[in-house]
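Removed from the display is one protein chain of the complex; every other protein chain stays in position.
Going by the order they are written in, the chains are A and B; count residues from 1 in each one.
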Amino acid sequence: MAMTRREAFKNLAKGSLPILAAGCVSTALPEVAHAEEEKQAPKGALGLLYDATKCVGCKSCMVKCSEANDLKPDTRTDGIHQAPPALNYFTKNIIKLYRTADGSDHSYFKQQCMHCIDPGCMNACMFGGLRKDEETGVVWWLGSKCVGCRYCEIACPFHIPAFQWDGFNPKIVKCELCREPIAKGLRTQPGCTEVCPTQAVIYGKREDLLKEAKSRIAANPGRYYQQKVYGEHDGGGTQVLYLSRVGFDKIGLPELSEESIPSGLKYSHAVYKWLALPIALYAGMVAFAGKNFKAHSHHLVEDQKKTGLRPQL
Amino acid sequence: MAKDAIEKETIAQSLKNAGYSRRDFLQLCTTIVATAPMGLALTEKATPAEVAKSVAKAKKPSVVWLHFQDCTGCSESLLRTSKPDIADLILNIISLDYHETLMAACGQQAEDALNSAITENAGKFVLVVEGSIPTKDQGIYMKLGGKPALDVLKEVGSKAAAIIAIGSCASWGGVPSADPNPTGATGVDSIITDKPIVNIPGCPPNPYSLLGVVLEYAVMGKLPALDDLKRPKFAFDRLIHDHCPRRAHFDAGRFAGQFGDAGHREGYCLFKLGCKGPVTHAGCSTRHFNEVVDAWPIGIGAPCFGCTEKSVGFRIPAFDRVDVHTATPPDTYAPISGAVGKFGAVAAGLVGLAAGAIGGSTWAASQRLASSEETIAEEAKSTVGGK
Partner (left out) sequence: MTRWERSVPVYGVPVLTRGFWALLALIVVGLVLTAIREVVGIGGVMSGMSDPFAWGLWKTFNVMVLTGLGSGGFAVGIAAWVFNNKKLHPVMRVALLTSCLAYWTGLCMLGVDVGRPWNFYWVVMPWTWNLHSPLLEIAVCMSLYASVPLFLENLPPLFEYIIYEYPQWRGIAEFCEKAMAKVFPFIVALAYILPIMHQSSLGALMILGGNRVHTLWQTPFLPLIYVWAAAFLGYNCVVLCVLLAKLAWKRDVDPVVMLELNKLTVWIVYSWTGFRFLDILVRGKILHAFTDGYYSLLFWTETALILGSAYVLSTEKGKKLSTMFLAHALCALGGMIYRFSPTTLAFHAKDGATYFPSAVELIISLSFVSIAVLGYLVAVKKLAILPGTNAEWLKMAEYEEQVKPGIQLTGYAPVEH
């Protein structure tokens, strides 16, 4: 059967639309992929500088953190002492010890949320249960939006968010730089920096802390591992900075590129930009499926005439 | 104690008359500053010399000391001080107008002494109560001169300016109030509610706690800051556990397991022997007794039994362990990467079972299908070249 002009135009439109859309998207793809620029820290970004060479492992910061955040100390190991084996839903801050097998070298490591500039956890959270304060850059948890899916735990390269594995209505617990007590006026700096007897961990604006860290490196050549401040660029940059004498990998800080964790999704984001590609594909499939279904329906009617059996959709 | 002159001496005069040197007095004041560096207005930001100056000018306060259901241990504790001889000093810094153990009078003379003391100094004297007061059966279980202790306390207490309940018995009932408390023994503040009361619990308490309170009252005219159990904060704001010299052993996990074992002999922490230090407020860990270093329970290897606390002392069995409410980290560290994850035997069994079942049935199914393979292969051959 010859095609009418109307049908011809209809088919042309149906066929060309997806091709057109695909064409637009594929030319835009590379640009879009690069358009997601590296995120910068907010102007008033606050953070910590932990100098492992100054830490004496007194753990006052752990006690103070529990107190400042109204957390029960984790005494599950022996019922008497606060001895969490790792960060967990009782413990937002922990001092860990790195020691060589023969005991010849050791270093302490204070572990808490790194307050990344482009956090993986925030990117992962479906409904924005983890958010980054626009002024201070502090990454904090909002319970009303949390579904308890634990994707943030998967996405964090530093193994920080801790899920409440026991009990009803579980929380995600992690350091928030004492955001709430500071906001309520109960304190002016986080508990850990307040009690540290050697000022191994200090609080302040990220840019100031970075300057301080760099000046320490300059003033003490050979003292700090690779003359490097961990967190300056690692994982896209973090607001909590580290200085250490022993290798960062030894004390538990992962080796990361300068790209943030979420940047791994840039191609996926490009594909979904404006939902153009999916819509184009959909339109194309509607066109083809429609055409095929029409033909199929004719066959069904023919079959029914022959067999007397009701056709199945 | 003879009746004093109507006009009270100043403390300086009294000490001079008793023949005490300025040096001894300064030593006393130094001890007070050391005992109570905080919480006493008297010693707040003061040097011993300044304290001496203000104390010297104060008038000797009149003190009436009543004994009820007691063992006199609190008085004895007061007397067991020697550098300087505090008993004498106390007797010259305060005007002790009635004290059954120390006074020379007895019988009718004693009763007269009490009556005149409370009448002459009505509204001005400090009443010190040692021992608990029985309240059951109209208080017949302890009588003073034929009168139930309950009535004596009410009568004398109504005329006092302030009441100091010394010792756990007077503070909350102490030993006599231990279950089943057959006499209904209770502390002073359950009976008298309209006078300022200071509780100095302990069995016995440190004598410098009493001295601090009395001097504060004599010199500054008011009682020191008290907590919600009416205990002076300067002496009772800390737990034994938080100032215990054996705390490092606790944190490092070194405990005495049994009396006399190696750990006990090494002087390790007594927590596992039932030490109530973690739940007991008192100053014994820094201020020992009898002015001898380590002359206090834990110091000699006996676990603290919580004598100052109503819910602990004579209530929780001596060797029962208590909970540590303010846990702190021990002398061990979390590793950089600890082992996490458990491998359950039942789970492993289930997985094995499931894998076996699925694998086995898959194989069995394929074998059963083999029986019909002739047909399908033939049919397939016939159609491979076709549609």
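Keep in mind that, in the parts below, contacts are C-beta pairs under 8 Å (C-beta built on N, C-alpha and C of every residue); 3 or more make two chains touch, one makes a residue touch a chain.
Since the structure is predicted, the reported quantities are computational estimates derived from the model, not experimental observations.
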Point to revise | From A:54, A:150, A:187 or A:205, residue that would touch the chain that is not displayed | key: A:150
Revision key, fill the gap. On chain A, the omitted chain is touched by residues 86-88, 120, 122-128, 144-151, 153-155, 157, 159, 161-170, 254, 256, 261-262, 264-269, 272, 278, 281-282, 285-290, 292-293, 295-297, 301, 303-305, 307-313
Study note, to complete from the structure: Contact residues on chain B toward the hidden chain run 335-344, 346-348, 350-351, 354, 362-363, 365-370, 372-373, 376-377, 379-384, 387
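Just so we're on the same page, only the chains that are shown with their structure count from here on.
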Exercise for review: Could you put a whole-Å number on the gap between the CA centroids of chain A and chain B?
Suggested key: 50
Study note, to complete from the structure: The chain B residues in contact with chain A across the complex are 250-251, 253, 271, 324, 326-330, 332-338, 340
Review point. Can you list the residues on chain A that touch chain B in the complex?
Key: 57, 59, 62-63, 73, 75, 78, 80-86, 94-98, 108-109, 250-252
